[in-house]
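With one protein chain withheld, the remaining protein chains of the complex are depicted in position.
And now, chain A:
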Amino acid sequence: MVEHGDIRVVHCGGSKINFRDPVITHDSRFLLCASGEAVKVFSTSTEECIHELRGHTGLVTGVLLRPSNHLQVYSSSLDGTLRLWDFTDGILIKTCVIGYPIYSFYASDKHENVIFIVASMPSDKRAERFQLVAVHLPQSGDQMVEAQELSAVLSGVNPNPAAIAFGRGGEFIASVNDLQLEVYFFKKQKSYRFFLKEDNKKGGWNTFTCVACHPKDDCIATGHEDGKIRLWRNFNHKKEYTYSTLHWHHSTVSSLCFTPEGTNLLSGGVESVLVQWRYNQESERDFLPRLGGAITHITVSPDGSLFCTSHSDNKITIIQSCVKVSAVIQGLVKGDSIRTDLMMDPRSKALVLNGKPGHLQFYSLQRDKLLYNLDIVQQEYIHESGLQQFEVVKAAFDASGSWLATVEERHQKAAELELNLKLWAFDEQTQSFVLNTTISAPHDAQITAMCFCQPTDSQTTLLVSTSKDGHFKAWQLAAPAHTEGTDDEGPSWLCDFVSAYHGLVPECCSFSADGSLLAVVFQEVVTVWSPSTWELLTTLSQPPGAVSDLCFGRLSCSKYLLGTTASNLLCWNLLTCSLEWTTSMDVRRLVADPLSENMAAFCYQSGSTDLFVFKPSEPRPLFSHKAVCSGKVTQAVFAPREEMLESCEESSQWLNRSQLYFLTQQMDLMTFTTKAEEDRLLASSKQLVIDDSVAMTPFYLLLGKHRQQQQEHQDSDSSLWAERTALPQTSASMKELLQTPAHVLPSTSYLCSMFVQSLLISVSDAREEKAHAEEEMESEKEEEDSEEEMESSRSKPELAAAAATESDTPALTKAQARELRRVRKLDHSWLAGLLDS
């Protein structure tokens, strides 16, 4: 099998935005946060992602404003580089190669051109793995520099970025690890260590979790696992140090932050309550409760007006002056486990999976944005570990996306399983799902699988659920039986058919593409039923091993039924009811592309997962990729593309119609991308970089784009005539028209002429073309000027006067004449009034 070099596994959207603490810029307009391999720049007011700073090849592990220039930002990454960016325009200014993976990094005003990084040094002892290293940044103008001056400051530090903080004005640095607080004074080059006992008698756990330093006073605040906050003072003495304890949190304090003036201390933890302690008056505290998820990071804007909390459900909340939540930036919610499959909503083409506890989330992959959360459980979630609460465990869409079925369960120890099957209808008016039917206890035991019939003629919708109680049930939409009591209730779902097979437990079920067959797996036996008559058509069995996943072939391969066992991938021919072929591989997940015959199988082999894409009818796989990721892959989905890709290469053709997404064991959403696609993306980002060298204004958008286009015209004019006349699609203006987002495009009237122009096959020579372009530009300029004048004429009368005096030169250009006309039209009476007075 051949490895295909041009298809790459990449982190796609939905990466964590709560991985590291975000940064708010000095003007409080932007929020920067590390997200996968990029840094995202969000607007604090509109919550929109403005752009991404791309360039790192590893996970970004930190973002920090450059202390000496607040318009620049540093980012660090596991790829061993520090990069300096201009975040307003998204330009990479400098890359500094360190050579070691950077886990977190710190900078301070006092230490110019020094960055403190936490890196894992390949040293002898394992306990001292992480070191705090001071890096002197080389002062050269090159884009790419290598840092050579490294000096270790502290060893045995915690790689968690919350575990180290700079003290007052960068005079000292405080680091916590396990049960030890270490304070290093730069001036004296001396460090003090303070230890705590492992636990006290009352059962509290003293382990340090985070640290923050007061910006003005010598006071260090540390958070602990038992929810205590300690304020350390006098720590420049070995013995006479002292601390006071604040205790409100009932479990681990995960983040601490002082406000810039040091008047308040903010803390947060699992309780999802932001606590604000008055500094030196700690008995007074304010709370901002119900933030929706455990707080992982807290940051404060440099002017102290905005607070920002990251939450464990991949969310960033922006809070204005500790009272009002002003914005919520929500990423893809990835809990510790995704119980539902990855699914595509057929209507919105959004990825659907478990979101917040008790919710399903709809996530747009194209826009990398959470569309909305659907509350399934409709009960309040209590933020406490160890509580068993309702969880959404299964969900299924029907083919048209008008029905959604969900299963929620709660399994308490020493209590019966609580199970609810809910059916949701899509409401066209509200554009969301509305609860239609709740079936409590649809089965006696856990539901193992659920699927909708996908009929071509959409007369009746059928839902089949299989359960560990040995039954499978078919549910059908039906009108209520007796209409007397219930007046205008619509149709609801009722159980239509119950069946079992030899008391075996059904594991999964699947409908064929045309809905004429239902296959239900009873451990080792695959039973095929006819949904119209509920007749057992045939049984297929292939011992040994229980079949764990089942998939009907599609389109030309619809006569095949594929199943997986622990060691084999099986393919039956439904026409002959016999086994067509089998290969031995440990397939963990089998997914079918709804738009083609392709199937993807994720095989687990010796610690990592391999991917095979194949057609059931063909013996050779279309594509194979060894070691896609480490760990098992149990969830994957084919997402249809918005526009078809035209790849002629054989190995990447399977990616043309739909894209394959999968979740790794580390809960990262990954996808496959081809070289061509990547090139296109890179090109567009490069274009952006050039564009953004000038400040982004509406005028610029009109003018700069135009200029660039003009340049392109010139290029094409002078060099390649033939290509110009070739195809209208290749025209730059066409491309621009189609690719630029609508909201940044100039008015249609302006574009129209350009568009028509580009369609015409030019016969004039280069000069004419140029002159024409110039004229066009002029006319546009006129519009601009008049607009500008409207604004500035009041404030700048001298300028206007100067223009007037200049206008009496004999040879008037077209523009000058126009100017003169405009000036003449201006009302100068106010000036006379001014002179009189």
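Before moving on, here are some points about what is shown:
Keep this in mind: contacts are C-beta pairs under 8 Å (C-beta built on N, C-alpha and C of every residue); 3 or more make two chains touch, one makes a residue touch a chain; residues count from 1.
The working rule: contacts and distances are computed from a predicted model.
Its record in UniProt calls the unshown chain "Anaphase-promoting complex subunit 4 WD40 domain-containing protein", which is the match among "EIF-2B GDP-GTP exchange factor subunit epsilon", "pyruvate dehydrogenase (acetyl-transferring)", "Anaphase-promoting complex subunit 4 WD40 domain-containing protein" or "UTP4 small subunit processome component". Set against the missing chain, the residues A:89, A:218 or A:496 yield one that touches it, A:218. The chain omitted from view is touched by exactly one of A:45, A:113, A:244 or A:813, namely A:244.
Here the missing chain is touched by one residue of A:283, A:429 or A:533, and it is A:283. Residues of chain A in touch with the missing chain: 168, 171-172, 185, 216-219, 233-234, 236-237, 239-245, 250, 280-284.
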